[in-house]
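A single protein chain has been removed from this complex, and every other one stays in its place.
Take a look at chain A:
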């Protein structure tokens, strides 16, 4: 009897410690983002959302059921069509990561460890509220985490093919039908032609605002800090697409004003950096924060929690229910530059286009420790970008703050390197004008 109560007390103490630590780190990173200069008007809803989820530890305040997804390849449209709200559960939490380290093997990636940690403590409402978790199997860690999660809640796995041929698309379409059937069983609503069309409009509106946002960023350099942009994208994980689109609309309006007045985040010519590689999930924002605190600017972001996740619109070429399903399958697989695909050379083209569009001077390749698929692609990308004369640096990091100093030194050196590269050109042009 005594041992049981003692056990309970220990658990309660542990939980309390977990909550304290978790909210503290989240609050700290939110504060750092907030303190960063040049935030556009209208950022508040996004910060509030992250604050509500991580600091106040509340669930999504939605009346509908929530469905957790672990990858952008599970189409949100279907979830909205079934009358539920999607929430992205990929985690960047340091505290949960420490808990997860005891559960998952040493070499598993921190993202999966953090998810395992959250599910193990059972304290995070966003995770506990989920009626179903959809896990697209994009890597081995995701496959095993799906098995782990299924012990505690309903899980649906999705098989992601290794190539993008016609047969694979057909196969994925039938998986989407399965997903729709599963969602119907859980929500009790029907996925019909009309509800799917309505769902397309909901996410389409968000994509409309996002493409406006990207267009504004592209046309006017130094309009917004990348960390703020990434915060906006991260908040999308926990917001209904309609609310998110409305909030982003406000941001776009203030950015338009800024562009009209010729205002900028900074008057200095800061090195423009593209961030790519493993996903950067709140509160693991140390790398973008370090870049911007060290005097760089994150001008582009090619990570799947970032702009890439919502960037590609589904294109309906056949006006039928099946046509819409195919549009979703097509959108989910074909344009996705995820390293889970065997041949992923399209990612290089995407990076080149981003470099051209955003006038990028250096690329930071983020690798989460244990994220093999992204690590594999580093060599090829370094070679390809080397030919363009764009310096690339690989930053391996984990979900803890121990490596911050080391990262700081490397990022600082990288930014100095870019500054050195751009200065001689300045002199040249200066002389010519004299």
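Everything below uses one rule, namely that a residue touches a chain if its C-beta (ideal position, glycine included) is under 8 Å from a C-beta of that chain, and two chains touch if they have at least 3 such contacts; residues count from 1.
As a convention for this text, contacts and distances are computed from a predicted model.
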Hidden chain of the complex, named as in its UniProt record, picked from "NADH-quinone oxidoreductase subunit J", "4Fe-4S binding domain-containing protein", "Co-chaperone protein HscB homolog" or "ABC transporter permease": "4Fe-4S binding domain-containing protein"
Absent-chain contact - pick from A:159, A:356 or A:380: A:356
Identified contact with the non-displayed chain, of A:15, A:140 or A:194: A:194
Residue touching the undisplayed chain, where the options are A:56, A:102, A:257 or A:318: A:318
Absent chain, residues of chain A that touch it: 164-166, 169-170, 173-174, 177-178, 180-181, 184, 190-194, 196-198, 200-201, 204-205, 207-209, 211, 245, 249, 312-313, 315-324, 326-327, 330-331, 334-335, 337, 345-346, 349-350, 352-353, 356
